[in-house]
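To start, the structure under review is shown below, and the notes come after it.
One protein chain omitted, others in place.
Chain lettering (A and B) follows the sequence in which the chains are written, and residue indices restart at 1 in each chain.
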Amino acid sequence: MNLPIGEAVRSALECESLTKRFGGLEAVKEVNLRVDAGERRAIIGPNGAGKTTLFSLISGLYPVTSGSIRIFGQDITHVPSHRRTHLGLGRTFQITNLFPTLSVIDNLVMAAIGLKGMKFQMVRPLSTYGEFYDRAGEVLESVGMAEKRWEVAKNLSYGEQRQIEISLALISNPVVLLLDEPTAGLSPADSVMMTEMIHHLDPKITILLIEHNMDVALQVADRITVLHQGGVFAEGSPTEIRNNTRVQEIYFGTED
Amino acid sequence: MMGFLVAQTFNGISYAALLFLLGGGLTLILGVMKVVNIAHGSFYLVGGYIGYVIVRYTGNFYLALSGACIGIGLFGMTMERFFLRGLEGQNLRQMLMTMGIALFFQDLLLLIFEGYPLNLNPPAFCMLELQVGKYSFHVLRLFMIGAAAVIYVILWWFQEKTRAGAILRAAVDNKEIAQGLGINVPFVTMGVFGLGGLLAAIGGVVGCAFTAIYPGLDFELLPLAFVIVIVGGMGSLKGALVGAIIVGLVDNFGRAIFPELSYFTLFAPMVVILALRPIGLFGKE
Partner (left out) sequence: MLKRLESRKRKFLALGAAVGVLVLLPPIFPKYVVILMTQSLVYAIVAMSLDLLIGYTNLKSLGHGAFFAIGAYTSAILVTKLHVGFGVSLLSSMGMAAGASALVGLLTLRAAGIYFLLITLAIAMCIWGLLYRWVSLTGGDNGIMDIPRPNLGLGLDLLDTVTFYYFILFFFVVCLILIFLLVRSPFGRTLVGIRDSESRMKVLGFNVWLHKYLALIIAGAFAGLAGNLYSYYNRFVGPGDSDLMQCMEFVLMVSIGGQGTLIGPNIGAFLITFLKNMVSVYTKRYLMILAFVYILTAKYAPEGVIGLLKRFQTRGKLA
């Protein structure tokens, strides 16, 4: 990871006038965002506010229409998606995006080799690379799912799948982690487990999470950004946002 | 030199007329149904054979056209309803299915008509030549161009000005949303196959008058149809027209100037489009 050194306080993630247009539709409108290192930032907003599109811009799955994105000062606006991972960006998906036909451990091993050069190696079986299986095992232990090693991913319960989602992103040792609705579709009990898991993530990691569940967002976040119709509507501490009546207004009628 | 240019351009455009009929149907099927229809050449060929048989027994070209249209229209709809339902979204399965159907008909035609190239007689006026200055134009070719132009206008009017056309356009843009809007998508998909078949059948009958038909022609024409759709963009009739004109001219001039590399000259516009705009000239994201 080559991160520029020098300036004393540098934002972990900075978006400047970020805009994304799909044909006639402006999904993300002039979004300005500054997230400090180690901060937990929740991105909330009603459906269609542009939250997942924003994540896709930051992770590089969509090209930006205009604006810029920086990680620790480094401009990544035009850097391809896979290179951003090498620079320390990790991401989970709102709709669980595991490798369904692979076992849990194979899922994690796949994530582990993502940053390694030997993934182009064509002769020696992957199963002989013990170090990746060890690392995968480590991460599994740390999220408490070691017994599920050999389960095929599509056979896991939904809550377990969501946890593996996050483990996949963690294996690459990200410095900035994007969590897209980690508690989506989870039962209240599973939501609690997930919130705990997020709480116990390494405090050095900068975390952005999209959350529909206000309680989770208010619990986990240091700071909250509210998106509405593609633009930043409000920003502040959890208490400020909780008491912001305009924010409550845009939510009423859209909550499920 | 001028004579060569005029003649080749005219020939190219008349060839393009035929190609538009072939490619137009395919672009709709690909655009709406997302099916790689290997049997599309069969629509053309079987249509031609139906036309041939009708002309042989009644001498009436227009009856032949109608018969082929109805026959192949039904063929297309039947194919969609009974063979392709349930295979939505599975490209490989659809392809294998249409390949099987195409192969079946190819062999059936071989059984019935044997392998000899067959020709049918167009209406008498088509056998004439039209003199304009020092150039003479074969009326059959003019008829082809005219027919294709008329059909394009009808289709354009249908797509842009009628409700049914709007439904078709909606289905091309996004089938799921169209369904959500209450559009009877199964009906539309069956209709698209019928329409695609019908267009190809017209091409087949006219083509039978113009050159000859024989089993195996279906597979020879398929690459041309594909190139037209690639160049013009999936789902766009305008694209099919433009694509057909480009392919018709390039193929014609190519064969006249570099006969050995004629498929290469066909290749060229396709490569250029793929390099610059992979979804085709009028294709949608």
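Things worth noting here:
Here, a contact is a pair of C-beta atoms (placed from the backbone, for glycine too) under 8 Å apart; a residue touches a chain by one contact, two chains touch by 3 or more.
Model, not experiment: these values are computed from the prediction.
All shown chains touched by the missing chain in the whole complex, by label: A, B. Checked against the full complex, the candidates A:Ala12, A:Leu57, A:Ala111 or A:Ile198 give a single residue touching the omitted chain, namely A:Ala111. Among B:Leu30, B:Ala147 or B:Val250, the one in contact with the hidden chain is B:Leu30. Considering the whole complex, the residue from B:Leu5, B:Leu96, B:Ala149 or B:Ile257 that touches the absent chain is B:Leu96. Mapped onto chain B, the footprint of the missing chain covers residues 30, 34, 36, 38, 83, 87, 90-97, 99-104, 106-108, 110-111, 219, 222-223, 226-227, 229-230, 234, 259-264, 266-267, 270-271, 274-275, 278-279. Within chain A, the residues in touch with the undisplayed chain are 59-61, 80-86, 89-91, 93, 97-102, 106, 109-111, 113-115, 118-127, 129, 150, 168-169, 172.
One rule holds for everything that comes next: only the chains that are shown with their structure count from here on.
With centres set at the average Cα position, the gap from chain A to chain B is 48 Å.
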